[in-house]
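Every protein chain but one is kept in place in this view of the complex.
The letters A, B and C name the chains in turn, as written, and every chain counts its residues from 1.
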Amino acid sequence: MVPPIKTAIVGASGYSGEELVRLLLRHPQVELTAVTSRQYAGQTLAQIFPKYAHDPRCRSLRFSEPKAELLAKAAQVVFLALPHGVAAEFAGPLLDAGCKVIDLSADFRLKSPAVYKEFYGHEHPAPALLQKAVYGLPELYRSEIKQAALIASPGCYPTSILLPILPLLKAGLIKSNGMIADSLSGVSGAGRKVEPEFLFAECNESMRPYGIPKHRHLSEIEEQLSLAAGKAVVLQFSPHLIPVNRGILTTLYLAPEKHFASESEMAALQGQIAQCYQKAYGNEPFVRILEDKALPDTKNVTGTNMIEIAWRLDARTGRLIVMSAIDNIIKGASGQAVQSMNILCGFPETTGLL
Amino acid sequence: MVPPIKTAIVGASGYSGEELVRLLLRHPQVELTAVTSRQYAGQTLAQIFPKYAHDPRCRSLRFSEPKAELLAKAAQVVFLALPHGVAAEFAGPLLDAGCKVIDLSADFRLKSPAVYKEFYGHEHPAPALLQKAVYGLPELYRSEIKQAALIASPGCYPTSILLPILPLLKAGLIKSNGMIADSLSGVSGAGRKVEPEFLFAECNESMRPYGIPKHRHLSEIEEQLSLAAGKAVVLQFSPHLIPVNRGILTTLYLAPEKHFASESEMAALQGQIAQCYQKAYGNEPFVRILEDKALPDTKNVTGTNMIEIAWRLDARTGRLIVMSAIDNIIKGASGQAVQSMNILCGFPETTGLL
Amino acid sequence: MVPPIKTAIVGASGYSGEELVRLLLRHPQVELTAVTSRQYAGQTLAQIFPKYAHDPRCRSLRFSEPKAELLAKAAQVVFLALPHGVAAEFAGPLLDAGCKVIDLSADFRLKSPAVYKEFYGHEHPAPALLQKAVYGLPELYRSEIKQAALIASPGCYPTSILLPILPLLKAGLIKSNGMIADSLSGVSGAGRKVEPEFLFAECNESMRPYGIPKHRHLSEIEEQLSLAAGKAVVLQFSPHLIPVNRGILTTLYLAPEKHFASESEMAALQGQIAQCYQKAYGNEPFVRILEDKALPDTKNVTGTNMIEIAWRLDARTGRLIVMSAIDNIIKGASGQAVQSMNILCGFPETTGLL
Partner (left out) sequence: MVPPIKTAIVGASGYSGEELVRLLLRHPQVELTAVTSRQYAGQTLAQIFPKYAHDPRCRSLRFSEPKAELLAKAAQVVFLALPHGVAAEFAGPLLDAGCKVIDLSADFRLKSPAVYKEFYGHEHPAPALLQKAVYGLPELYRSEIKQAALIASPGCYPTSILLPILPLLKAGLIKSNGMIADSLSGVSGAGRKVEPEFLFAECNESMRPYGIPKHRHLSEIEEQLSLAAGKAVVLQFSPHLIPVNRGILTTLYLAPEKHFASESEMAALQGQIAQCYQKAYGNEPFVRILEDKALPDTKNVTGTNMIEIAWRLDARTGRLIVMSAIDNIIKGASGQAVQSMNILCGFPETTGLL
């Protein structure tokens, strides 16, 4: 029997870190050897996450101060669940020490330090690593992930937007300009940030847009869309905060390349879209293209690593509407990171995720 | 002192009816003389709506069977809070008997019986009345409402979409084609319909689109937009169901007529939009154009007859994003109907609504 | 016409302060002349509370630094919506300057500085004022409130517990020992405190007890119960945090003085309890004793100053179960404070509260 892969989580006390703990503990082929948290150093996982307290490993494993050299000794694969700007400090030393690094922050998702600075407001802390990093969207970059030392796991909004658009764009079925993504996110998307606008009584019975019109996630979405389109793509993106714990629902407004004025044109285009998604995702374990009248509902994906996708052609407007739903913390963060780890380590891709 | 106007509500047991009861009871210049409900006939308002039970009038006023002749004797102004198709049966006899009728259903919102049939699936029950009806959006049709005998109070989604768009469209600031309305509604928007998809455990922790791409409300929205534009307008409209009791949040994607590539062009266009809204709504008591960085939030309008509107020009995409928030049951239904009644009866327009 | 009474709110930026603003602005016989907030000094009410922004007074009235001398000039009645320990600092100077003070904190609810210290953990900051203060529960202390200069408005839990118990206790219908109060509170009860346990994602889909077994509110509850019973009363009190914005639901477990083993004894006791409540609350505008099978529901009182009360005798256990529901911010705080102000100022008690 193969010995388990040793893994560590840096910054394990946020929502993504907490979910990574759960996923790695139930994963049959890895061992969780270290978790770090400045705030909780010295305390056991069980003390901080009472819901995992039945697991004896959570009663023995303690949070430690984050130190790259110790992490490098403790683990072969290190997950960084840190704020952007901070993650980059750890990546370099860990890579130098021979670890594989899966970063859940935004630090390595872009190729250009200039775009990073434009969207994140400060110089990139480790620009030399940008070219090494692979964008950890397994459905798109599976073979690159397999070879990578540094994986930049995508943001939650980007995952919900890119997976539905990319196959259509690559197949030339839709125009690359004029696309709109209208997204709804549960409040855990804000992380465990203790700010007044995320208090229960401020979010409950509230629906509100924010970050309009230039949210940070646009940078990585547009980079990936541009790569797929072979030219610069600008996206309209509107995020909204919704009183649920988990989930992102995205509604995309796209323009097919072909007109479909007649019924036969419409039927033909429907066939092409269906075929495009079937080809792209027919064998993907975590993508569910909905059939018949079904539309996505976040409650059908929360707690899972799935993305649900449905689409409608609208003959009245000439548009293609595509809708998607994911769990922002799982497929939008920790689940996808574990999916990348499975690829990287040669495990079956669904291990520990079904 | 002027005697109060006598009012009645037909179909008072749904959410809109319940809110009308509240608004009419606190209105200083009207008397609520009759409420009807087939289901609750014989019971007092206090028995069915325990939250109003402290009002002695609710302990004496009883639901009755809906009969046009009795209603016509009891009231000068009759509100119809009935399903579409049913409301039209009552409007004719009540108008013939000299009542003013304010209908909250969709029955008289359209001018064309053919469009009604296309969207509602059955022949219009009283096509002759369609030309008599005034669309009860006070900010737009104040003078017509003043003279009307039959007022068709707008739907909730249409209110949230038309108020932000109409001034821009009339001023020629935006293109009339290609508009998109992405809307989020609280669950009370479905009425008190006892269907499995509206159970608590099916809605809570759920976000989902529905009625894509051809929701019924499109018919009245497009008719009003076409009237304002002076030509046929087709709208993309995507409603979503969100786990809050009250509220509609709409995000509109619009294309300005003018390009605004340079900063000075952008500043000029911003000035024109601000001026357009100021001119249209500067004196409107129920329209709040947000300033500075503020964005709409349904929690700031629920329980009120207000609409909040904010807008952003996006130089990256060339689009104008307009966002609005209302209480679907008040500004989106019963409050707006009372606002129309105030105009109709010559009361100050805010009476009983602040 | 009588000039309006001038009022001020110290600490107006919390939930109770925000609700006081709303209530005082709509009150026909008072004027709100000053609002203070260290954090927001210089900003208008409209900027901090966007939902009141339609009111022109909110666009002109600005938060100021809290200074007793300026407040004393600006207002005849001053509401203190401050944390305990801080309120007491303002009360003395304001009273000396001739203001009437209505304090929503816990600072003046107890007669004994020693009990204050036991429950609040520090010396009472103004013990001399304790004897002057009147406990502002209008249904109990109406005549004292009329004469008071300093009113200590009750806590939310105490209101929900005392109103149902006191008449029974005074009438000798229940035993004064062994009483249990099990209470559920919405999250606004924690105030606008920015602490991790009140984040949306920590409260939503959560139900949890806290403060077991010795919550601070016990001190004022037991003092009032002891006064009513004429002897020292100890209460079991268990508060729970529930994911709603507003509301307190309390279930009380009481022991009737008389046995009611037979049906006739039970009927007799039922008659006595009904009569007791009828006598105590039959003419109270804000107390609703539920009839027939109805049980309290917080959604029937939120947004109002009402308390709903229902009771059941259980022949199987020999107990009397009494249940109550209030809005924690209105009848449990700001509404009750305005009710006291109405009494104090000689206005009809329901003015501005229906």
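Basically, contacts are C-beta pairs under 8 Å (C-beta built on N, C-alpha and C of every residue); 3 or more make two chains touch, one makes a residue touch a chain.
In this text, all values refer to a predicted model and were calculated from it rather than measured experimentally.
K.L.:
Sort through C:A41, C:A97, C:A114 or C:V234 and give me the one touching the missing partner chain.
P.N.:
C:V234
K.L.:
May I ask which residue of C:P138, C:P243, C:G332 or C:G352 touches the chain that does not appear here?
P.N.:
C:P243
K.L.:
So one chain is hidden, and I want to know which residue out of A:F90, A:F237, A:Y253 or A:F286 touches that hidden chain in the complete assembly.
P.N.:
The missing chain is touched by A:F286.
K.L.:
Among C:L61, C:I221 or C:A325, which residue is in contact with the omitted chain in the full complex?
P.N.:
Of all options in C:L61, C:I221 or C:A325, contact with the hidden chain holds for C:A325.
K.L.:
Which listed residue (A:L20, A:L162 or A:M306) would be found touching the missing chain in the intact complex?
P.N.:
A:M306
K.L.:
Which parts of subunit A are in contact with the chain that was left out?
P.N.:
Looking at subunit A, the ones touching the missing chain are residues 26, 50-51, 53-55, 205, 285-286, 288, 290, 294, 297, 299-301, 303-304, 306, 308, 354.
K.L.:
Mind listing the subunit B residues that contact the chain we can't see here?
P.N.:
15, 186-188, 192, 194-196, 198-205, 243-245
K.L.:
Contacts of subunit C with the missing chain: which residues?
P.N.:
These residues touch the chain not displayed: 178, 180, 182, 184, 186, 202, 204-210, 212-214, 234-236, 238, 240, 242-247, 249, 251, 253, 295-299, 302, 312, 314, 316-317, 319, 321, 323, 325.
In the analysis below, only the chains that are shown with their structure count from here on.
K.L.:
List the centre-to-centre spacing of subunit A and subunit C in whole Å, with centres computed as mean CA coordinates.
P.N.:
47
K.L.:
Centre to centre, by mean C-alpha position, how many angstrom separate subunit B and subunit C?
P.N.:
Result: the chain centres lie 37 Å from each other.
K.L.:
Counting only residues that touch at least 2 other chains, which ones in subunit B make the list?
P.N.:
205, 297, 299
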